[in-house]
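The complex appears here minus one protein chain, its other protein chains still in place.
In this document, chain identifiers A and B correspond to the written order of the chains, with residue numbering beginning at 1 in each.
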Amino acid sequence: METSLTPRSLGQPGFISDVRAFYAILRREWTIFRRYPSWIIALLIWPLIFPMMYILTGRALSGIDGSGLAVFTKLTGATDFIGYIVIGTTVWMWQNIVLWDVGFALRNEQMRGTLESNWLSPTWRFSYLLGHTGPQLISMTMFILITAIEFGLIFSVKLNGSAWLALLVMLVSIPAIYGLGFAFASIVITAKEAHTFVFLVRGLVMIFCGITFPVSLLPGWMQSIANWLPQTYMIRAMRSAAFANASFTELLPDLKALLLFGAFWLTLGYLLFTWMERRARQTGAIGQY
Amino acid sequence: MSDFAIEATQLVKKFPARPGTGDKSAKTESAPAPKKKLWPFGKKEPKAMFTAVNGVDLQIQRGEIFGLLGPNGAGKSTTIRMLCTLLEPTSGTARVNGFDIVKQANDVRRSLGTLLAGERSIYWKLSGRENLEYFAALYHIPQAIAKKRVEELIERMELKDRANELVEKYSTGMRQRVAIAKALLARPPILLLDEPTLGLDPQAARRLRELIAELKQEGHTILLTTHYMEEADQLSDRIGIIDTGKVIALDTPAGLKRHIEQKEVIKLEVTGWHTEIGDKIKSIAGIENLMSRQQGEADMWEVNMQAHNSRTAIPRIVEYISGNGTRLVNMNIVKPSLEDVFINLTGKALRD
Partner (left out) sequence: METQLLSRPSLATQLYAIYVIARKDWKVFWRYPLNAVSHVFQPIIWVTPVYFMGQAFSTNGQALGFAQYSGTGDYMSFILLGTALSNFILTVFWGMGFALKEDMDAGVLESNWLTPVSRIHILVGRTLTSLLTTTIMSLIMLLIAGWMFGFHPTGNALLAFLTAIPMLIGLYGFGFAFAGVVLLMREANTLVDVSSFLVQGLSGANFPVRSLPYWLIPVSLMLPLTYGFDAVRGILLKTNTLLPIYVEVILLIVFMFVMLWFGAWIFNRVERKVRVLGTLGQH
């Protein structure tokens, strides 16, 4: 076999190869994900038991004769607290998983030691983050579908509005939530105790987004903070769409807000990424942990 | 009661085979063609078992340094883990310091100082001193004695100025020294050292070997495993060569080398090497165990072989090499080293 002394490069950079790389990453992440059997539990059981805790709380608070429920209905306009809660918890779980997954995408590579080898390849680096979103979106869609089926069948949660509009709200929220994830990924890679940081953020979201209660109950100063979180709008809009029979026009203000958030966070996420990437090239911090 | 420090009789260890585990060269007994599981009636399918240690016999004298030499996956670590009671043998018995490893496990642990997995074996969130004080208590060393002993060892392992810093801030070498100190705490008569110099820089490795020699002077019996030939040669009173779960040779280093003394080792440096040449050379009578390895530079190859009579073999070798773009750059005839003994016995190089 002849070995020439000057190797001819086999790589041909360009848009097509970036797309191919994107699919390669997608496929890899999905394969790794599937190999851990606990994902079945994650996908089937958590969507059921996490909301259950709040639903059972709601039952207890309603009382034997439902007098507590009457108070709730007067406040929120919702007669069915199950549907109300499920939307809140599902949205929270969804954005929580996105934050973890996308947020730690780079960090996990760093810990596995493979970040450097990925970094050395000539692919556009942002596609590493983008690549992670692919399988993520798919599993999240399944997650939400399963939740809908579980609660539709088991608890006979009835729709009073349009499922399509609720879905629209979800779609419109994707840029904002993933943008948050990208911003996260870039910060997390430089922070030492990243886990605590994530716990803190998801805790804050839990307190302010109205997960199982109307935001109007929060004291004024807390409401102002709540209005800065895209999750708040998402939950409110989905509840209106699915259970209060809201029309498209009524949802418009929230949809616009979500799109604005999306633009903001995606831009910020990308900027943070490029900043982090440049800084890493200067300080050599990529390979270390 | 035997007066051997360690005595093992036909130790066997089998593990249920997991896909992807184990050394391919070790024996794997696969289950007979799997029947459909009649659950819960009927017998369970026999699991595939992988034999890591396949009947090891050892008799280690008090006060000697015994080296257990073998490639990765040979069964060294498994044997050591059985001797220090972390693993239970599938069959066979062993006595350490006169105590049975299964029935008198606690007494065995009291008598042993063990070094396994170096820096991972100590607490990173404790200081060096705290680690030693902790383990001293777990070895039942009375408090007053323990305090003095810990200071003694900190001094001896040159950890004094950083003894109160957390281990997570130490270098690998320092962590290794803490782990060694931990093994020496109770002044155990027998020390088990599993690959003690692995990952250390040459100077640290040298100091550790000096320490091992000192410890022997002080009366300890030492069983050490390694895959560094020179280390086994230099330190051990006797060496056991282990491969695929069995001890295939046991003797003093000199004795082992004498084993193939009749043979000489021919070392060649060649350019333009082809495997066909190797085949031709192998056909020469008296030539055994030919190994070729490409050295760093482009096209430079190192070819070693063992010969019963180099004098008659050499003209034929030169003849096969010349021509066809192959050139002999250097040739050396040497006495066999321990590595060559190993290759002779197992047919493979120590470092795969």
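By definition in this document, a residue touches a chain if its C-beta (ideal position, glycine included) is under 8 Å from a C-beta of that chain, and two chains touch if they have at least 3 such contacts.
None of these values were measured; they are calculated from a predicted model.
The chain that is not drawn here is touched, among residues A:69, A:237, A:257 or A:276, by A:69. Contact with the undisplayed chain is limited, among B:11, B:65 or B:84, to B:84. When the omitted chain is restored, the residue from B:10, B:59, B:93 or B:121 that touches it is B:121. Touching the chain that is not shown, out of A:144, A:159, A:187 or A:218: A:218 (per the contact rule at the top).
Within the entire complex, the positions of chain A that touch the omitted partner chain are 36-38, 41-42, 45-46, 49-50, 52-54, 56-69, 71-72, 75-76, 193, 196, 199, 203-204, 206-207, 211-214, 217-218. Where chain B meets the missing chain, the touching residues are 13, 15-16, 78, 81, 84-88, 106-107, 109-112, 114, 116-117, 120-126, 130, 133-135, 137-143, 145-146, 149, 166, 182, 185-189, 218-220.
Please note the rule applied: only the chains that are shown with their structure count from here on.
Averaging Cα coordinates per chain places chain A and chain B 50 Å apart.
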